[in-house]
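Shown below is the structure under consideration.
Only one protein chain is missing from this complex, and each of the others stays in its spot.
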Amino acid sequence: MKRRLLLAGLLLSGCERDPWYLPASSARLANDGGSAVAMANPYTRDAQAIAEGKRLFRWYNCAGCHAAGGGGMGVALMDERWRYGADDRAIYASIVDGRPNGMPAFGARLSEDQAWRLAAYVRTMNGGPNLAVAPSRADDLRASEPEARREPRAASDD
Amino acid sequence: MKALASTPVRRNSVPPTPEDRALLDATWRDPPGFRGWCMAVNHKSIGRRFIITAFVFFAAGGLLAALMRWQLAVPDNHVLGPDTYNQIFTLHGSTMMFLFAVPVMQAVAVYLLPLTLGARAIAFPRMNAYAYWVYLFGGLLLFAGFVFDAGPDAGWFAYVPLSGPEYSPGKRVDYWAQLITFTELSALLEAIIIVTTVMKLRAPGMTLTRMPLYAWAMLVTACMVIFAMPAVMFASTALLLDRLVGTEFFNPGEDGEPLLWQHLFWFFGHPEVYLIFIPGLGFMSAIIATFARRPIVGYVPMVLSLVATGFLAFGLWVHHMFATTLPDAGKDIFTISSMLIAIPSAVQIFCWIATLWLGRLEFRTPLLFVLAFFVILVLGGLTGLQLASVPLDLQLHDTYFVVAHLHYVLIGGAVFPLFGACYYWFPKFTGRLLDERAGRWHFWLWFVGFNLSFFPMHLLGLDGMPRRVYTYPAEMGWGTLNLLATAGAVLLAAGVLVFGGNVLRSLRHGERAGPDPWRGGTLEWATESPPSPANFDALWVVHSAYPLWDPQPMARVSGLATSHREVLVTTPGVARPDTRVIFPDPSPWPLAAALATAVLFVGSIYTPWAVVWAMIPVAATLTAWFWPSARETAEHLDVERAP
Partner (left out) sequence: MIEQTSGDLHAALTAVGVGAQRIAALWWPSLWICTLVFCAVIAGLVLALTRRGRAQDGSTAAADDGDRRARLPIAAAVAVSVGLLVVLMALSVGADRALAKIDAAGAVEIEVIGHQWWWELRYRDPDPSRSFVTANELHLPAGRPVLLKLSAADVIHSFWLPTLAGKRDLIPGSPATLVLRVDTPGRHRGQCAEFCGLQHAHMGLLAIVETPAAWAAWAERQRRPAAPPGDARAARGLALVEQGSCAMCHNIEGTRANGVHGPDLSHLASRERLAAGTLANEAANLAAWITNPHRYKPGVTMPALTYPAADLDAIVAYLSELE
């Protein structure tokens, strides 16, 4: 019986899985060659993609203005205030199209997929809504509390 | 439960009477039904479950290996993607090392050691049951993770920073780290049980110098487990803390040290190889003596070699790290100690060859598997000498040469003797012999398949093929040898099927064995097959290492309670009767405590607070487990006072 269960498990695990490491846009390329803008963030529950978003945050020097989320020249990202709304589409739009008073448009410089990953990461910076998938630490100099241990804050549109 | 309170204390007589026998059976048997199954503490019930579980994990690990060989059979293959392949090779390594190799050796010991030592039971029977359940839940957890696409993918060695929070996000590596803690907890408990059993529960007269070599091998293995496992338990817990609560043990950015992980892991990982291999040496000594029909030549050198291997095994872990920066003196020391460990193995091999030379050989299947050891392990040991050399290791390290070497050592040194042991002791476990013809098929499929599968890997490694690659380009010219290796894997799989079929068939239709089908010399052959719940009607008194081959008949012990689980405890050195203790009755609490422990471990993957709240059920079940009942205390007093 146990053997049979195990076998069933192995078969199940051999079934097609969602390959997290393939960007959604690349999967779409394989399907229809088109590139419709996704309406919902495909990565809100994907720890791998959020970790990559964190890397993009560092690579593209978001910290130059936003620091590690505490803000500086740019707004703070780890508080509960979201000037343009707390949902993923608003964050995505901020990244891709830019915002007044200094936030540049990264639309031409990030692939759509990277923008969604970055948006998913930004959502975890103030401790919500998915502590289970938020990064728990970076393997480099630590500037602040790991995202996974931040107190979740209720979002408020400012 | 038995109505013990009304049972008067009865003691056995010599020679044993049928009433003694019936009473003993009733006293030591596990209760019937599903409830009884959950409460079992008899070492044979637990040992049987343990062995079967370990072989199921072996089959699962083998299936994973077959998938890898399928993927690697031809260049640029896309049967498995990189993510699936990485999960599979991680799971294969972790399963074989943590869920099969170490546990199966302890599992066989749980069944066999009390019989070989002439004891009624294994020490700490409830802890034994608990250790089994913890092991089972840990293994199921790992495979559950795999089924739900949370299988660990950082390798069975899980080097940081790759396994750290930044490069392995998600819960995959957390599952792996907790699996390690699970299985090592089980292995540690079993080690304590085995050391205690060997030291305190031997038959009267079985001095240390008359102890079967198999028992010596298990004693050395268990002592090694006690020193090796805490290192990896600490390492895996530190990794989990790094990943869950943001500690910095291994973070190079915060003065953590990635190399610390490697030192801790290999301080466990290298002795691990030997604690898989030493029980195999014990099987060898038992089987060779029986089928050469004479005692093993050189008992004292054999024992000293086992002990020396156990010590030296802790002094050579750095040879897994020769490609990191090391000072010259360090490299020399670890090269020399890695080569020195060949000497105790050589002594044992020469002693066995001398035994075979002097003996009167009977070529049965167990002996065939044992003879394969000489070809395969010796080859693996010699490539081990090459890997011990720093310059050669710089070329061979992390290539397929190492894959070949480690399979030659582990399969040749442990799995072939283990299969030999299966054929040898199967009649003792079940009362029926395995089929000899199928056994020979199994042997030749494995011997040919193994060499076909793993010998080409030496050449692949020399040709520059690194380990742990999910595919390779055609222009490297590695295709032919990889295809050969995959063909060998097919034969290995066929061999396992033959073995499985043989076991299932022989359980029903095998030739009846009787107490001693091989005319063996050690005590497990001095009781019926399968053994009665109490193992022996009356304990034997022994005067030599092979008591059954003594010309004089053995004496027996009288006066031990048959109505209660009374056990004779002997002194560690010369095995003089020391005291009598009453062993615990079956209990559901070990299972409940293991479940509570599993909740704690699994919960702590998701929140550190699980350690706090899950302590409550763990404490509750352990308290219930150890709560003394007035009835038991009164009975123990009865037994003490009864004439």
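By written order: A and B. Residues from 1 in each chain.
Operating definition for what follows: a contact is a pair of C-beta atoms (placed from the backbone, for glycine too) under 8 Å apart; a residue touches a chain by one contact, two chains touch by 3 or more.
Because the structure is predicted, anything quoted here is derived from the model rather than measured.
Colleague: Please work out which displayed chains the absent chain touches and list them by label.
Modeller: The chain that is not shown touches these displayed chains: A, B.
Colleague: Would you indicate which residue among B:Gly47, B:Gly61, B:Pro125 or B:Pro161 is in contact with the undisplayed chain?
Modeller: Hidden-chain contact among the options goes to B:Pro161.
Colleague: Out of B:Arg11, B:Arg293 or B:Arg505, point to the residue that touches the absent chain in the complete complex.
Modeller: Going through B:Arg11, B:Arg293 or B:Arg505 one by one, B:Arg293 is the residue touching the chain not shown.
Colleague: If the hidden chain were put back, which of B:Met476, B:Leu497, B:Val612 or B:Ala642 would touch it?
Modeller: B:Met476
Colleague: Pick from B:Pro18, B:Pro551, B:Pro628 or B:Pro643: which residue touches the chain that isn't shown?
Modeller: Once the missing chain is taken into account, the touching residue is B:Pro551.
Colleague: So one chain is hidden, and I want to know which residue out of B:Arg35, B:Arg519 or B:Arg631 touches that hidden chain in the complete assembly.
Modeller: Touches the omitted chain: B:Arg519.
Colleague: In terms of residues, what is the contact footprint of the unshown chain on chain A?
Modeller: Residues in contact with the chain left out: 19, 21-23, 25-26, 29-30, 35, 52, 59-60, 108-111, 113-114, 139.
Colleague: By the contact definition given up top, give the residues of chain B that touch the hidden chain.
Modeller: Chain B touches the chain not shown through residues 81-83, 86, 154-155, 159, 161-162, 167, 252-253, 257-259, 293-295, 297-298, 301, 323-325, 328, 331-332, 335-336, 339-340, 342-343, 346-347, 349-351, 353-354, 356-362, 371, 374-375, 378-379, 382-383, 385-386, 388-399, 459, 462-464, 466-472, 474-477, 481, 519, 521, 544, 546, 549-551.
Assume only the chains that are shown with their structure count from here on.
Colleague: Looking at the complex, which residues from chain B come into contact with chain A?
Modeller: Interface residues on the chain B side: 53, 56, 59-60, 63, 81-84, 143-144, 146-147, 149, 151, 160-161, 164-167, 169-171, 242-246, 248, 251-254, 606.
Colleague: Where on chain A is chain B touching in the complex?
Modeller: These residues of chain A touch chain B: 2-3, 6, 9-10, 12-13, 17-21, 47-48, 50-51, 54-55, 132-133, 135-142, 145-146, 148-149.
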